[in-house]
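Every protein chain except one is present and positioned as in the full complex.
Each chain gets a letter, A and B, in the order it is written, and its residues are counted from 1.
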Amino acid sequence: MIPLSWYLAVAAILFVIGFYGVLSRRNAIAILMGIELMLNAVNLNLVAFWRYTQPDQVAGQVFAIIVITVAAAEAAVGLALFIALYRLRGTVHIDEIDLLRG
Amino acid sequence: MEWVFFGLFGVLALVGSVGVVVSRNAVHSALFLLVNFAATALLFLVLGAQFLALAQVLVYAGAIVVLFIFVVMLVGNETVDDFVARERPWLRWAAVGFFLVFIAVAGYSLVMSGWEAAKGLADYGAVERVGAVLYREYLLPFELASVILLAAMIGAIILAARTRPPLGRPEE
Partner (left out) sequence: MDWVDLVVIPIIKGALILFILLTATAYLTLFERKLIARFQVRLGPNRAGPFGLLQPLADAVKLFFKEEVVPGHVNKPVYLLAPMMAMVPAIALFAVVPLGPDLSLFGRRIPLHMGGDVNVALLYVLAIASVGTYGVMLAGWASNNNYSLLGAMRTSAQMISYELPMAIIVASLLLVTGTMSVVEIVEQPRPLWAWLWLWLGFPLYFITMLAESNRAPFDFPETENELIAGYQTEYGGFKFAVFYISEYLHMLTSSAVAVTLFFGGWRGPFVDQFPLLGPVYLALKTVAILFLYVWVRASIPRLRYDQLMSFGWKYLLPWSLLYLAVTAVLVVALS
């Protein structure tokens, strides 16, 4: 049986890579992908904790299901925002979206 | 046996995620994202959460990544610029440094970990169990999640619906 900490390590590395994507990218769609990676890493953590600590209560999986729901909602709204943004500005590079800068 | 699967899928998930943040083409990024989601779904299977594994494929691979590729196609294939390399090269070394520290901490915790084998399991990943718990004990959060989805759906439609004459970017 694999120790729990291995799963946690994989999840943590996934999370950090997603975080790197969010910080280093300037294309809004790519940033959203980074966020999805982070949410996914959280899910892996939740399921691993469920399996190793409380397998007879489904709470961990319920958490993960709700995270998936929120991720879907977030992707839908985020991408809709980018489409609206693209119509307005012709770009989705967040450096060039500086309407508020005088 | 389990180690083999864990190693294979874990490495696949890591490769996918690195591909997402490294590749310069948005569609390639989305495809690596797909690899990552699929590998995570397989890890869920290894963990015994069958329902979640398939829900993961259904939602992420079937809808979210499709949506990503759809939007990339819609806004044109803008190459994903590596901002860090261009303007602040020292940030990359800082990132590597942080990563090494992180690996050290993670490795330490791996070596010293007190969590061991999982407790016995009676098919609690199956659809029936998850459904029963989801619709009884967690009914309120479940309904709240569906309200979130509804709100997101309406919001997305309003945001993306065309409010100005067709196409044509506005003059600046």
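Quick note on the criterion: a residue touches a chain if its C-beta (ideal position, glycine included) is under 8 Å from a C-beta of that chain, and two chains touch if they have at least 3 such contacts.
Small disclaimer: the values here were computed from a predicted structure and weren't measured.
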item	value
Touch partners, limited to displayed chains, of the chain removed from view	B
Full-complex contact with the absent chain, from B:13, B:31 or B:152	B:31
Missing-chain contacts mapped onto chain B	25, 27-28, 31, 34, 50-51, 53-55, 57-58, 61-63, 66-67, 69-70, 72-74, 77, 126-128
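Keep this in mind: only the chains that are shown with their structure count from here on.
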item	value
Of chain B, residues touching chain A in the complex	2-3, 6, 10, 13-14, 17-18, 20-21, 26, 29-30, 33, 36-37, 40, 43-44, 47-49, 51-52, 55-56, 59-60, 63-64, 67-68, 71-72, 74-75, 78, 80-84, 95, 99, 102, 106, 109-110, 113, 115-122, 124-125, 129-130, 133-134, 138, 141-142, 145-146, 148-149, 151-153, 155-157, 159-160, 162, 164, 169-170
Interface residues, chain A side, partner chain B - complex	1-10, 12-14, 16-18, 20-21, 24-27, 29-30, 32-34, 36-37, 40, 43-44, 47-48, 50-53, 55-59, 61-62, 64-66, 68-77, 79-84, 86-93, 95
